[in-house]
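The complex is shown incomplete by one protein chain, all other protein chains being positioned as in the whole.
Right after this comes subunit A.
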Amino acid sequence: MSAIKIEHITKTYDKGNVTALNDISLEVAKGELFGLIGPDGAGKSSLFRILTTLLIADKGTATVDGFDVVKDYKQIRGCVGYMPGKFSLYQDLTVEENLTFFASLFGTSISENYDLIKDIYVQIEPFKTRRAGKLSGGMKQKLALCCALIHKPTVLFLDEPTTGVDAVSRKEFWEMLKRLKEQQITIMVSTPYMDEANLCERIALIQNGELLSVDTPEKIVASYPQQLYAVKADNMHKILNDVRFYENLQSVYAFGEYLHTTFKNDEAQIESKLTAYLQQKNNSGIEIKKIEPTIEDSFIRLMTEASLIKQH
């Protein structure tokens, strides 16, 4: 049995004028670390809110741990942990008070499930008498995670847990998630950062309320259909403009210190042809090389394709 099963979920706002989720179907296996990747406003939070029984979908059904999100909302509330995108603990209560409070709402106590949160809690324990509002961003995140875990949930929903958190804390946070996974907790995490996608077992790419692709990160990368080239020159601004007008070009976008480009027909001498074209346009220090696509390249391709289809 899958931990989360979503079938044809549709949700609109503003009397049907704004579509947040459009016919979404998805399954997450027990104990899986599943990532929901998408830009802001893609519908990630709406999906989370439906699965945590805070919002009712217009159409479709969904189950969490075998419980229907509408009919059995009471059971779901007892067995899921939810960490909203916005810090939603009591800022005027201390770290310990927050944790005790949420533990008691679930009819448990800190000591009862201490094993589960120990790794995380030890990091914030020195500040346990500090008010939650006075914690740093990373600390708040850890506390929120502790509060979401305190009742030993079977499914954990984390809505953009790393947004607004520094790089080191982000890395730590993902390590914590991996450890939680070992405890057989199903985790569904959303993030706008594509580099975090590789850290999930399976990912779903969501844009404008539609799923573009659901697979393992490796398979998504492997499904990249063309050869990808990295292009570099001394004047990056000029070369970007020049490459844009190259006749055989399919796509180009800046990626770190390189431009990533794909071409309409992958001919053998494409590198020398492009070099000649660019030299003719007075570019210096030209460097062109074949590269393996990353998960981000795959996403960029899927997203541009999806928006092109929408336009036509």
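Convention: a residue touches a chain if its C-beta (ideal position, glycine included) is under 8 Å from a C-beta of that chain, and two chains touch if they have at least 3 such contacts; residues count from 1.
In this text, contacts and distances are computed from a predicted model.
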Listed names "Aminotransferase", "Phosphatidate cytidylyltransferase", "ABC transporter permease" or "histidine kinase", matching UniProt entry of the absent chain: "ABC transporter permease"
Which residue of A:Ile4, A:Leu33 or A:Leu89 touches the chain not shown here: A:Leu89
Of A:Glu97, A:Glu201 or A:Asp215, the residue in touch with the unshown chain: A:Glu97
Contact partner of the left-out chain, one of A:Gly41, A:Gly78, A:Gly137 or A:Pro192: A:Gly78
Hidden partner interface residues of subunit A, rising order: 52-54, 74, 77-78, 80, 82, 84, 86-93, 97, 101-102, 104-107, 147
